[in-house]
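Worksheet: one structure, shown below.
Shown here: the complex without one of its protein chains, the others still in place.
Letters are used for the chains, namely A, B and C, taken in the order the chains are written, and counting of residues starts over at 1 for each.
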Amino acid sequence: MILSEKIIQDHNTSLLAKHKLHFEFAKSQINDVDSIIKRLVDFQVAIPSWALGTGGTRFGRFPGGGEPRSLEEKIEDVGLLHALNKTSGAISLHIPWDIPTAPKDIQTLAAQHGLAFDAVNSNTFQDQADQEYSYKFGSLQNVNKAIRKQAVDHNIEVIKHGVDLGSKSLTVWLSDGSCFPGQLNFRKAFENTLESLQEIYAALPADWKMFVEYKAFEPNFYSMTVGDWGQSLLFANKLGEKAYTLVDLGHHLPNANIEQIVSLLMMEGKLGGFHFNDSKYGDDDLTVGSIKPYQLFLIFNELTQGAQLNNAPFDQGSGFGWMIDASHNIKDPLEDLLQSVEAIQIAYAQSLLVDTIALEDARQNNDVAKAQEILQEAYRTDVRALVAEARIRAGASLSPIAAYRDLKVRKELISERGLKTIATGL
Amino acid sequence: MILSEKIIQDHNTSLLAKHKLHFEFAKSQINDVDSIIKRLVDFQVAIPSWALGTGGTRFGRFPGGGEPRSLEEKIEDVGLLHALNKTSGAISLHIPWDIPTAPKDIQTLAAQHGLAFDAVNSNTFQDQADQEYSYKFGSLQNVNKAIRKQAVDHNIEVIKHGVDLGSKSLTVWLSDGSCFPGQLNFRKAFENTLESLQEIYAALPADWKMFVEYKAFEPNFYSMTVGDWGQSLLFANKLGEKAYTLVDLGHHLPNANIEQIVSLLMMEGKLGGFHFNDSKYGDDDLTVGSIKPYQLFLIFNELTQGAQLNNAPFDQGSGFGWMIDASHNIKDPLEDLLQSVEAIQIAYAQSLLVDTIALEDARQNNDVAKAQEILQEAYRTDVRALVAEARIRAGASLSPIAAYRDLKVRKELISERGLKTIATGL
Amino acid sequence: MILSEKIIQDHNTSLLAKHKLHFEFAKSQINDVDSIIKRLVDFQVAIPSWALGTGGTRFGRFPGGGEPRSLEEKIEDVGLLHALNKTSGAISLHIPWDIPTAPKDIQTLAAQHGLAFDAVNSNTFQDQADQEYSYKFGSLQNVNKAIRKQAVDHNIEVIKHGVDLGSKSLTVWLSDGSCFPGQLNFRKAFENTLESLQEIYAALPADWKMFVEYKAFEPNFYSMTVGDWGQSLLFANKLGEKAYTLVDLGHHLPNANIEQIVSLLMMEGKLGGFHFNDSKYGDDDLTVGSIKPYQLFLIFNELTQGAQLNNAPFDQGSGFGWMIDASHNIKDPLEDLLQSVEAIQIAYAQSLLVDTIALEDARQNNDVAKAQEILQEAYRTDVRALVAEARIRAGASLSPIAAYRDLKVRKELISERGLKTIATGL
Partner (left out) sequence: MILSEKIIQDHNTSLLAKHKLHFEFAKSQINDVDSIIKRLVDFQVAIPSWALGTGGTRFGRFPGGGEPRSLEEKIEDVGLLHALNKTSGAISLHIPWDIPTAPKDIQTLAAQHGLAFDAVNSNTFQDQADQEYSYKFGSLQNVNKAIRKQAVDHNIEVIKHGVDLGSKSLTVWLSDGSCFPGQLNFRKAFENTLESLQEIYAALPADWKMFVEYKAFEPNFYSMTVGDWGQSLLFANKLGEKAYTLVDLGHHLPNANIEQIVSLLMMEGKLGGFHFNDSKYGDDDLTVGSIKPYQLFLIFNELTQGAQLNNAPFDQGSGFGWMIDASHNIKDPLEDLLQSVEAIQIAYAQSLLVDTIALEDARQNNDVAKAQEILQEAYRTDVRALVAEARIRAGASLSPIAAYRDLKVRKELISERGLKTIATGL
């Protein structure tokens, strides 16, 4: 299924009058609306190939219908999202779930949908049917050199697939760790992992980046070998200038101050990118902005300001890895992703409203109440009309979810693909 | 495979001399050793049928070999454990994973292994292939009366299976809840759940108990409809005198004081039983006593003291539901269970060493340092010789794990059942 | 210092034109604006007497200037707040910090500022200079009957002070608990506390309520005798129909779902009131809405809906105890309180925008994405113009903090009271 620009424009027609009222009001209130809108138009978030199907937990999985059965159909799904919001212009593949057997064709197909290929992702947290060694006791950390080599080789193969498609970065998320005290020599696990990462790093093309993702717990329940930003940064620093830390919002201990971590990683020049989602307890992988929208705004505020300080706008080809990483257990995955992108755009727009000069002035005077007022002024502003206007200007839908529903996209996908399809992924 | 008492006695022989030294020393230090040992001998912990295979997480599952392929083989496995420790004299079935098609034969088989049938467990957190309605949005809480009825009927069927086998209790663990703000009307969800539970309760035989288990989160990530002991107790009180709260050690928010909850539930006469495991982060389902052994001791201390206060010793046919509920992702499940039972026995034995009179005296005098000394005196005592002696007297192995390994049980099971079997369960 | 209505109106003048634009836009977007504004006008939040000075932590306290030196000056401070926002029309006293020696005069003074007396608060978590027994090891839970009696008598005395002033409720927050395993017999502590509460309850006037506040930890660090809503509800149920549970937002374990607790307490008819604040880690006592504004909205959403279900609007003389309970360590306390009230009003207004019928409909259809959209539609709406309009109609300031600063209130208070005053409180 393809949503042509005309279909989307037609759907917009009935919403336009109301939007114009909203937008005119917003314009009258906010300075320099056009430059904000331009930045929103430029901003793109990658969609991971594994987020297009219904996810599950260890307790159960309740699949929906019309899920993509192939890489081609996954690209088609992201194409639908991008047609609706013109902000999902990249797809992030996961190997071996999405091995492109004919990369040129895949590239052509993606280009037809206006999609680029974002970071490629390796998988050493599951065993594949044809695999010689098991990752039961870890991959890059494994005490067995042969198992480490298998995992290293897999990562190098993933890079090759990425090169074929035009990706420019590799994301390494390791489930390596331990479940019980005593199981692991933490130090040797770190050293083995470092050695393995160095071998992968050596295979990285000159213009590539490596993102080292950290996670506090799960699937290992006692220790994780890349467990927090401190460990990830240690690895990234030891690896070299192409290695960066990747922040997944759900991968922290309770109450962690993620925005501060983001700020410090930017200070060190080592923030590589994000996996966006939301959570209440752990790695819940919920829709972005559904639980802690203010935290999301605060993170974007650091990004916006950090980019200014670094003189490296993160939204203009800076190579930041932006991606949504959620697990849609009970929602239609495409609706969930549309909601996630919208929440990101809203947080980003709000962060652009922050009066940075006044904020720094308040900080300089330790005027804490004022600093809070400045942030809340931006956060409490209804920026939805700006986001909608950015979509119009980019040729997207004024209201992606409404369009998705009115145009009966899911129904059409089910009729094309069937009711009982299950996409690869978690 | 069956481990005869003779084989186990033979294995004990070589360990006896060392044990006797240990035990003689313990006997010289501890008052009334025989009564403690008698209580250890009487103490039994049920093994759930789903804990006999390798568990997994949503990220992966790394099966071991020789896992039981049928209910009969599960009983055989628990029989092996019970032969080794004479403390695992009951099995807890999970329907529909373990439907006994010929209950009489199953009862006979269990009796041959010295096993009783503990609480039966229903499953409305997964969809079965032949099921009319899905539990995607909850079972007993569902907004759809027909779905609630299906779930109620399933529970009633589970009771019937239990009756056939001689069980005396039903454990209801609900994954019902919500993943997003707005999804659920909390109150209606509670009321629907209550109504459903009442219908199940009405089908309970006169001498049965219903255990209402609570859990803070997972698989639902925003709210759980039976989320904490307060909610469970509300249900149990509204249901009636046969309804009780069941405590699973891993089902709490970070830092919860579980021993206090246990004490208060005993005060209210509503503590139904336990699911034992251990965890560092959430429902990690790790080996009992592997992370927080002191907490386990403190819980047993409340049980021991609460039983005295209630004049209802929990270990002598009181109907307490004791069960291990762990997920053995990276250990041999049978070894994990042997370690778990051992940890429980140690904590129980230590709790029996507490000088209760001196403790109450210290409390009465607000002598906090002394109260701590009294508990630590018991906890720091090496009670392993007592536990071993209890096993000898019961005809079990002095060192179950050593015996399990020396007698090559897993190797034998693999040769009988094959390397690539996967038991039902999580 | 008194802020006359004229001064405030004059200050409003310059802001009116801009406000009208905002309000006209809001009016064009939102149905039934007038009824929402009426509810905002009616809504009042009590200010606790101890929140008017700079708070501190155990590590230090950094006082500001011009803090109130007497009960009279505290009333004056709340009067200033109320003049500015017309939403702080009640003061909650804390005994013995605020013993009214001449209650009639105090009542007259409060009436001049338009203030009522909200719940009175007892203090058995500190020792007073003239006190016979120490509360080091607890008050209502104490093993010593004489100490319990002293604490009970104190509470009864607090009720008497409240009667003198026209209060209608007593809030009992107990710091009782234990710091070490073994220190407390949990059950006896509960029973002693219950007995003590019953004695206090017996002294309650016929038209009074008792609020039993719970807290997860601090100042006791191992157990709290009223530690969660389950325990508080047990007490409230055993005490009788005048006893209720009081929810303080900061008194929970990490990640607790407070809005669900609120909903269930309303279902049970046992929600007594709130202590509003915000926190990231524990009982941080930060400005309301400064950390988790969406959670605040979700709580108000339950209140708004629960009140409809109960047919008992919580904002019209229903006797709900609404109070701010924060500790202003680094902000001007009055500014902090103005920000807190504003955040509460915003959350309340947003909750009134929720399309309840559509929400219940979405729930009935398990349309989770839609339910989220409905809540977010309300939450993302900029309601500040409604709140400001409510203030205008009530004779308050359009922008309380701007007025507070422009009118140099703190400077004036310092000149009246001095730079080095320290208000009683934490």
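Everything below uses one rule, namely that a contact is a pair of C-beta atoms (placed from the backbone, for glycine too) under 8 Å apart; a residue touches a chain by one contact, two chains touch by 3 or more.
Remember, predicted model here, so these are calculated numbers, not experimental data.
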item: Chain not shown: contacting residue from A:Leu16, A:Ala203, A:Leu264 or A:Ala307; value: A:Leu264
item: Identified contact with the non-displayed chain, of A:Asp98, A:Glu213, A:Asp228 or A:Asp382; value: A:Asp228
item: Among B:Ile156, B:Ala358, B:Ile401 or B:Ile422, residue touching the chain not depicted; value: B:Ile401
item: Contacts of chain A with the absent chain, listed as residue ranges; value: 136-137, 143, 178-188, 190-191, 216-217, 222-223, 227-231, 233-234, 253-257, 259-260, 263-264, 266-268, 294, 298, 302, 305-306, 309, 359-360, 362-364, 366, 368, 371-372, 374-375
item: Absent-chain interface as seen on chain C, which is shown; value: 55-60, 62, 125-127, 134-137, 175, 179-181, 183, 216-219, 221-222, 254, 279-282, 284-287, 290-291, 327, 329-331, 426
item: Residue numbers in chain B that touch the chain omitted from display; value: 21-22, 25, 28-29, 254-255, 257, 280-281, 287, 289-294, 330-332, 335-336, 339, 346, 368-369, 372-373, 376, 379-382, 384, 401
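Everything below uses one rule, namely that only the chains that are shown with their structure count from here on.
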item: Rotation, 0 to 180 degrees and nearest 5, that superposes chain A on copy chain B via CA atoms; value: 180
item: Chain B and chain C: spacing of chain centres that average the CA atoms, whole Å; value: 43
item: Averaged-CA centre spacing for the pair chain C and chain A, given as whole angstrom; value: 39
item: Touching two or more other chains - residues of chain B; value: 136-137, 179-181, 183, 216-217, 222, 254
